[in-house]
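Comments concern the structure below.
A protein chain is absent from this complex, but the other protein chains hold their places.
Moving on, here comes subunit A:
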Amino acid sequence: MSVIASAPAQDAAGTRGVSLELSGLHRSFGATHALAGFDLALAPGELVAMLGPSGCGKTTALRIVAGFDRPDLGAVSLDGVDLTPLPANKRDMGMVFQSYSLFPHLTAGQNVGYGPRLRKVSAAERDRQAEELLELVGMAGMAGRYPHQLSGGQQQRVALARALAVRPKVLLLDEPLSALDAKVRLQLRDEIRRIQQEFGITTLFVTHDQEEALSMADRVAVMRAGKLEQCAAPAELYDRPATAFVAQFVGTMNHLPGQVVGAAKVRVADRELPVDGACPAEGTEVNVLLRPESLDLEPAAEASAAGRPGEGQVMLATFLGATTRLTVRLGDGTEAKADLPSHRAVEFPVGSAVRLAPAPRPVLVVERG
């Protein structure tokens, strides 16, 4: 029987894995509130990435799930069963650490076989499983190598195989790619996702890298000051951020000066756009949040380059491949970024006068403080 086949069996709904729920988690370290009522629920087989700035509590939450730390308040449950009082070694969770944390005196194979060894699996069976798992993570034939003989990427692959060897109910990934170079990171990102889907294992993934979170996760949980700001699918999070913080934190966002001109309408760059979500009273000065790809440019007359709303001068052109990011300085000093297809961006060389042309889509606004 292969390792994959012996992973948690599919249930009637066709999903594997278990549901994980973090409810009302509070954790303080002295005067610092790392978690202040954090809630999150993962469906069976789902990969959720916890994303947030440093110190927002994402690692604390992961450590509480793993059982390395205890919450001051709140609970962690698997399929409705409260795990909070259980020690880490009774939780059946596999964790991959940021700094690999392979046991340096054991070979790759022995590292993978460590969990099964504690479970009294025979040496022959352990070796067979280790070989199979190492092959799964692209490390076939390297069972005899010691950690110091492996690169960072290879060590992290072994760490993943080691975590999977105990057939965990939940896989916990604590910034597993942050210590790796860009090329290996991209490669391993895809492989982790492939293996996670192959096993159908419920996975909680901590990262500070937006791109990583958006490209790997089924849903992304954005955290701020120990609380959940929004948990949604990557596209929804990007296109329909629930709060100004999420809008600013995920992706690049322009903050353009505007004014509310009617019921859920805002004037920005000389255009009126519908407002999505909360809208202040008419006449309120606001910042309109616009993604660079939602901004188009039109040529403007040189004479009015610094005068009329939404008009300015191209200051910088950054070639990004298919698109080019143009940085425009408006008359009031505000900078706006617009992503244009590279073949169109050449129409607006650095120094040229342009007018912003926001796409006629609902926008988020925040009051100007």
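Observations, loosely collected:
Here, a contact is a pair of C-beta atoms (placed from the backbone, for glycine too) under 8 Å apart; a residue touches a chain by one contact, two chains touch by 3 or more; residues count from 1.
Keep in mind that, in the parts below, contacts and distances are computed from a predicted model.
Per the UniProt record, the chain missing from the shown structure is "ABC transporter permease subunit", taken from the list "histidine kinase", "ABC transporter permease subunit", "PadR family transcriptional regulator" or "Cation/acetate symporter". Touching the missing chain, out of A:25, A:40, A:93 or A:173, is residue A:93.
Interface note for the absent chain: among A:22, A:66, A:83 or A:354, the touching residue is A:66.
Contact between subunit A and the absent chain runs through residues 66-68, 87-95, 97, 99, 101, 103-105, 114-115, 117-119, 147-148, 162-163, 165-166.
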